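With one protein chain held back, the other chains of the complex are shown just where they sit.
All chains are identified by letter, namely A, B and C, in their written order; residue positions are counted from 1 within each chain.
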Amino acid sequence: MKAVLSMTLGVMTAIGGFVDIGNLVTSGITGARFGMTLAWAVLVGTAGMVLFAEMAGRVTAVTRKPIFHVVRERLGVRVSLVNAAASTFLNLITLAAEIGGVSLVLQMVTGISYLIWVPLAGLAAWLVIWRMPFQWMENIFGLLGLGMIVFVVALFRLPTDWHALWHQVISPAVPAGQPAPTWWFYAVSLIGACIVPYQVIFFSSGGREEGWTSKSITEMRVNALIGFPLGGLLSLAIMAAAVPVLQPLNIQVSHLDQVALPVASAFGRAGLAFVFVSFFAATFAAAAESALSSGYSVAQYMGWSWGKRHPPSAAARFHLVCLASVIAATAFTLTTIDPVTVTIFAVVLGAAAVPLTYFPILIVANDARVMGQRVNRRWVNAAGTFFLTIMVVVSLVSVPLLIITKAGQ
Amino acid sequence: MTRWDEDEFTANDLLLDRELIDCHGMPAGRVDDLELSDPEPGEPPVLTALLCGPTAFGPRLGGRLGTWWQAIGRRLRLVSGSYPNRIDAGLIDHVDRLEITLLAAREHLDSYRFRRWTEEKIIGRIPGDTT
Amino acid sequence: MCRRLACVAVLGSCLLLVACAAPVFDDGGYRHAALQTSMAMVSDLASGQLAAQLGLRGNSFPTFTDGNVTDAENDADSVNSTFSSRQPPDARSDALRRTMLQALSDGTSALTDLRVAVRMGDRTQVRKALAEVGKSLKTFDTLQQGLQ
Partner (left out) sequence: MRTSELIGCQVYDTAGQHVGTVHDLHFRLRPQPGGSQACQLDALECGGIGFGHRLGYGENAMRGPWPFPQLFRYLARRSVAVPWTEVTAVNRPRIDISSRRDQLQPARRQRT
């Protein structure tokens, strides 16, 4: 019974943990502008995330070595240094976007300008890292993040034309009057919003924190195979909810509170309360997780002791890196750069950088000397290589698309 | 007495960039370079110590970044001299494909200085760090 | 290896900067800018309208309605200023410029009235401002059809 309980808790945490500011913004924008024609990108991104997270989780469970051990040991000195620097830079931008997201949610709730909330959000995120036990942090915010189910329920209350939505999902095409590069740009941003590097770093390092062994592989797989797809479903629900409400009125989403309008028109204040709580939980958990991930990446790369399972004084430099990244991200957000734009840059650059951490994991998962009989099966390798080619193509086109469409205009 | 998992191996497989774990199971850095004995005519060089720290990592990077990394490392060292932190080969307990475990605690290793400095000067000052 | 990476990054960022600030030159560009502006105004007006209507129906919190309407107003102001700072390339576009500026000022003032009414919580004022917003929305719809 206890196993089932912890399993469901793990799944729900994975659902809540999957959705972050990147999913909220990109799903809202694409739903209002392109309808469901970009649903395929969320499916590709979620499938990729499940595959990548399962492989990384399995490597961590068997070898007790999360991602950046593998990066440092397998990629040689120069390549691994470039990899670690790029990933840390990306974690910082994502952290800034998440802190901006938390502040936007608080602005939505209280009406006070988000700039006031940014330092408080940064401080609160750091306090969670500094003292809140790992399990609490994951479970509390993961469960609160489930409030986003209100979007799924709202779909039944809103005048949704299910047939038209289904038709758009099945036969995706660039909607008339929309520029093709922008359509492809948002496809890349949706894939990037699903496969966020810090989420995989956190998933595998979190596994090490919880002391995963080969026996916990089944539980890890359940989390990844059920939790993340349901998280992807939530993103699709946010996208779909925008179609009946925002698209007919030609509203283009450029602020986080516009994403919540469909629920307001479906359920009014009660619905909005759910949205506020779940948006806050999702973005706040993501802020704490991305701050932790920048600490994880640097500490694992340099071989310092890391993690919340040790008292802070035993993992001094890890906490120093987390503190420094929170301060840097908060300062960056305080430059009043629009958090929504920062989020779009973070997810697109994130999509471009996925192969950096995915390639070494795919290789190590095939090393029998280290993985024993837990090496990749043939079909997992086939799916893994197919996904690697997709992500390499995505990273090649993402920066040019970013420039051509001026970040999605 | 060092226990090796394999009797024939290469530096990149088992030694270089591997994580060092001290006798209490705590991470103690990574092997950035290896120190070998000077070769005599009949005697091939033998591994005498593991080296870690920026002054060992710098030369392996090579190029301007490497020398710049090494210079930072030299300046950071409180003790003068630029020889990297040295862990004698005798201290190695067990070597396998996952990590290198040591016989000594990490407090007694050369590479402890930067960690103790952060511990005392920064993290130690923040309340709630001891439990 | 690192040097090549560095100059690729620098090149990329220069491209990025240039692409953002490309000015509008020919007449087609001006009409395209006018179309983009009217689409943006339609979006801001509709967003403010929807938020205010939800507020009237009690489907939203005062701060939430205020936040949405204020965002819409700020966006409309920035759209207005970017468009009016554009130099029309020839006389024919000047006529387009005058109609656009007239519509833009009506739209932004309608949204400002709406924001003032919403913050005061005066339902009749909100309904009056909503009517204004609706009118402005129609003019921009027709403008958009004309420019399509």
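The definition used in the following text is that a residue touches a chain if its C-beta (ideal position, glycine included) is under 8 Å from a C-beta of that chain, and two chains touch if they have at least 3 such contacts.
Note that the coordinates shown come from a computational prediction; the quantities given were computed from them, not determined experimentally.
Visitor: Name every shown chain in contact with the chain that has been left out of the document.
Guide: Its contacts among the visible chains are A, B.
Visitor: One chain isn't shown here. Among A:Met12, A:Val25 or A:Leu75, which residue touches it?
Guide: Looking across A:Met12, A:Val25 or A:Leu75, the contact with the absent chain belongs to A:Leu75.
Visitor: For the chain left off this view, which of A:Ile363, A:Ile390 or A:Ala407 is in contact with it?
Guide: Of all options in A:Ile363, A:Ile390 or A:Ala407, contact with the hidden chain holds for A:Ile363.
Visitor: So that we can see where the missing chain sits, which residues of subunit B does it touch?
Guide: For subunit B, the residues touching the absent chain are 1-2, 4, 7-13, 15-16, 33-39, 44-47, 51, 56, 59-60, 62, 89.
Visitor: Of the residues in subunit A, which ones touch the absent chain?
Guide: Contacting residues on subunit A, toward the hidden partner: 74-76, 79, 360, 362-364, 366-369, 375-376, 381-382, 384-385, 388.
Just so we're on the same page, only the chains that are shown with their structure count from here on.
Visitor: Between subunit A and subunit C, what's the gap in Å when you average each chain's C-alpha atoms?
Guide: Centre-to-centre distance between subunit A and subunit C: 31 Å.
Visitor: Could you state the distance in Å from the CA-based centre of subunit A to that of subunit B?
Guide: Roughly 35 Å, centre to centre.
Visitor: Nearest whole angstrom, what separates the Cα centre of subunit B from the Cα centre of subunit C?
Guide: Chain centres of subunit B and subunit C, defined by C-alpha means, are spaced 59 Å apart.
Visitor: Specify, in ascending order, the residues of subunit C that touch 2 or more different other chains.
Guide: Subunit C, residues with two or more chain partners: 1-2.
Visitor: When you check subunit A against every other chain, which residues touch at least two of them?
Guide: If we look for residues of subunit A contacting two or more partner chains, we find 78.
Visitor: Going by the contact rule set out above, which residues of subunit C touch subunit A in the complex?
Guide: 1-2, 5, 12, 15-16, 19-20, 39-40, 42-43, 46-47, 49-51, 54, 57-64, 66-68, 71, 75
Visitor: Can you name the residues of subunit A that touch subunit B in the complex?
Guide: Against subunit B, subunit A makes touches at 63-65, 69, 72-73, 76-78, 80-81, 130-131, 302-306, 310-314, 316-317, 319-320, 323, 369-370.
Visitor: Tell me, which parts of subunit A touch subunit C in their complex?
Guide: On the subunit A side, the touching residues are 78, 82, 107-111, 245, 249-252, 254-255, 257-258, 260-261, 264-265, 267-269, 272, 399, 402-404, 406.
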